[in-house]
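In this view, the complex is presented without one of its protein chains, the others remaining in place.
After this line comes chain A, so read on.
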Amino acid sequence: MLESYFPVLVFILVGLGFGIVPILLGRLVAPWRPDSEKLSPYECGFEAFEDARMKFDVRYYLIAILFILFDLEIAFLFPWATVFQDFIAAGEHAWFVFGAVMVFLAVLVIGYIVEWKNGALDWE
């Protein structure tokens, strides 16, 4: 069971290695002559006016929160979707299983409508 994940673990290490090796190789093979002009941040030829880590629109933050909600919902739907066909095949409890998930979805859809009406999804 768990040993079927062993190749995945090895693959993660190989994947990280695949990222590190070319950078090391490039550092060894390519020239390395830094100067202050070359290392300055790119701003179309100007000197940097201010620190680049500036304020950003709160909407990005809002999108991140909404994403967590919806992604959690998807994570909760995964087990239901996997076993739903078994319940249909068994017969009796299919409508109950369906109804339970619909209640769960309905709560989220109400929240989604409220967000929409309040303009959280508008991007102007």
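Everything that follows uses one rule, which is that a contact is a pair of C-beta atoms (placed from the backbone, for glycine too) under 8 Å apart; a residue touches a chain by one contact, two chains touch by 3 or more; residues count from 1.
Note that contacts and distances are computed from a predicted model.
J.: Would you kindly match the missing chain to its UniProt protein name, picking from "Peptide/nickel transport system permease protein", "Multicomponent Na+:H+ antiporter subunit D", "NADH-quinone oxidoreductase subunit H" or "Heme chaperone HemW"?
T.: "NADH-quinone oxidoreductase subunit H"
J.: Extract the touching residues of chain A with respect to the undisplayed chain.
T.: 4-8, 10-12, 14-16, 18-20, 22-23, 25-27, 29-34, 36, 38-43, 48, 51-54, 56, 59-60, 63-64, 66-67, 70-71, 74, 77-78, 81-86, 88-89, 94-95, 98, 101-102, 105, 109, 112, 116, 121-124
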